[in-house]
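The structure's right below; bear with me while I get my questions together.
All protein chains but one are shown in place.
Here is subunit A:
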Amino acid sequence: MSDGDSSDKDRGAPRRWAEGGPERLYVVTGGRNRPAERVALDLVALIVARGAPGPGAHPEQAAILRMCTNPLSVAEISAYLSLPASMVSVLVGDLIDGGQVEVRAPASAAALPQAAVLEAVIDGLSRI
């Protein structure tokens, strides 16, 4: 990975620049990696592809679509692609905008999980 110097320069750039078409989407190492306006995806947000990558797909995004046939967490995508989670979050964010993936966010931090879920976790752990 390159260092983060160049990526910070784009912090104030307008957000909708990605509309110009897939070729302009990203230079992975030079683009923004922490868009302020989009909420970062949680590390355990599960990503599911809605279809196969098209012919012009950006390589990293095509890889994400291929590995997310079954739900996969942002953290796992990050590990398999050796990309920072923040960058995976950006790549996945544009796939979400394009309707190519769906995301299932983890349960809200504010609400503690229901007792039944916790009991299922305890039960599950004692079985494995």
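As a convention for this text, a contact is a pair of C-beta atoms (placed from the backbone, for glycine too) under 8 Å apart; a residue touches a chain by one contact, two chains touch by 3 or more; residues count from 1.
Assume contacts and distances are computed from a predicted model.
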Listed names "Oxidoreductase", "ATP-binding protein", "NitT/TauT family transport system permease protein" or "Septum site-determining protein MinD", with the criterion being the UniProt name of the chain not displayed: "ATP-binding protein"
Contacts of subunit A with the absent chain, listed as residue ranges: 3-5, 8-9, 33-34, 40, 42-46, 48-52, 65-66, 69-71, 73, 75-76, 78-80, 84-86, 102, 104-109, 112-115, 117-128
